[in-house]
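The structure is given below, and queries will be raised subsequently.
Note that one protein chain of the assembly has been removed; the remaining protein chains are unaltered in position.
== chain A ==
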């Protein structure tokens, strides 16, 4: 799916053309009331083209009926084409996914320890399966034994393999991905047909697409506008008959089609599908369109500090000696404490020490005894062959350790540690023997560009809350540095749920990201929950969106897409309704010009002839649909700013523009039609 970025291929387009015709089926069309009316009009004009006198004497001639019929047919087809095009991209993706899904044989471990080959489609929840290097993982599950690098490119498009292992938050594997090295034993977590891949296929294909709440509301409004115009057109017949004007059917249908909101009616479902598709292109899987729409309504974002706001791996930034110790010594002891430490923090300490001129010979430490970090001691270090014990760890742990050995706690230790904590860092005290030499300043770095994005969110009226396990002091500093509005320090999973509930009680919609099992309840409580693909099955199931790249900052993009989706609908609706003004001025005088020549005063566009006026308006009405397909598919330009400035911009562009454009367009088409002597 690395081809996702390429927008519309030739195959998709040509398939969409075929689908546009297939969608002419009235049973399909009736779901879209506006376009269904156009189709009914098309059928009537087709009948008129065949037999012009069908509904009474014809005054306009067969050629005109045929012209109206053809334009109407194209109007319907254009609308169908837009929808098919939007669906086509999803379908193409689904096909790619389906190929991944092709049946594989799985090695099921039986209770007696023997192995049995079973087709992947027959695996049931609870089966234990072994997958070896190079094999495709048959279905979704949790690793219960082993550690392997998994190639998830089939689903995420990301070629670098990821490490998955039994236990913890990185134990879930997805069907369709491949074990790149080593082997795993996994427990099947889904029944056939319900796997992540199955869901993903039906999602991108739009098979189970349900109309979103706003879409339903808008469809209602459009249907009522259509009904109003049907009343307007039907009642015109007896009114004009009273004035001794006989209106012909084809012209009435033309006027009706021009007035009902065909532009938005034709593009409405394409906008929705394309919006979902844009989310998918971001490698985020939305479980429903409703979730994407809800993302646009978000008032509060709850973000984990680690991984989302900061890189998470704390890096050494400074070595601070206590009074009476030289910079050289603390650097050296810090280096000693970490030479055998393979954690990112440890490596960053070595790196920083090297940078500051600390030198060391690896061999010297080969015989040193490594003291691993444990949650109990909260320290790690080395016992050097010479008997010196080097330790680094939490300040209070080291203090306790040194006191026990009869050492003295330096007076300025507390102050240094506090200063570091206030600055948002983590202080690690370093001791050689029973002597504390100084403090390592571990710093959590805020991802670049986030401050600006949070400012944008603030302009959009969205509040950001940072969630962290850090102490309040550290949390406050990072919060300030990142520019979030609020933070929850020393947060436990239940604090997250409480924070969500509190915001929701104020009537706010809350979004959050999460990956661990203990995030699942909060993800479910939030209005929009974005789970990381790297996370646990439980988290993924509780969320209504899954980020395949496991990048929590994506939530911000999803919010924008949700907003853009609504804006596109609103803008095109406004445009569609605003268009009607010009169409009236084209058609009404044309309809009555023969019986009431005075109405020519209303022909302000000076259109060449009545027929040309009506056909020009109708042609404009049809070709505006394909012209707007790019906007429907890409969404209108969206910049994060306040509601007022967005409204001003969009009203000018699509409201005022919607009044002016058809005047120009209809006149142009009229000039062309007249120039070519077509009418």
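Just so it is clear, contacts are C-beta pairs under 8 Å (C-beta built on N, C-alpha and C of every residue); 3 or more make two chains touch, one makes a residue touch a chain; residues count from 1.
Rule of thumb we're sticking to: contacts and distances are computed from a predicted model.
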{"item": "Name per UniProt, for the chain absent here [options: \"Potassium-transporting ATPase potassium-binding subunit\", \"Beta-ketoacyl synthase chain length factor\", \"ABC transporter\" or \"Ion-translocating oxidoreductase complex subunit D\"]", "value": "\"Potassium-transporting ATPase potassium-binding subunit\""}
{"item": "Sole contact to the chain not displayed, among A:9, A:122, A:220 or A:403", "value": "A:220"}
{"item": "Sole contact to the chain not displayed, among A:397, A:459, A:608 or A:623", "value": "A:459"}
{"item": "Absent-chain contact - pick from A:581, A:608, A:623 or A:671", "value": "A:581"}
{"item": "Listed residues A:13, A:43, A:160 or A:232, member touching the removed chain", "value": "A:232"}
{"item": "Touch list for chain A against the chain that is not drawn", "value": "213-214, 216-218, 220-221, 223-224, 227-229, 231-232, 234-243, 259, 293, 296-297, 299, 458-463, 506-508, 562-567, 569-571, 573-574, 577-578, 580-581, 584, 588, 592, 596, 598-599, 601-602, 638, 642-644, 646-648, 650-651, 654-655"}
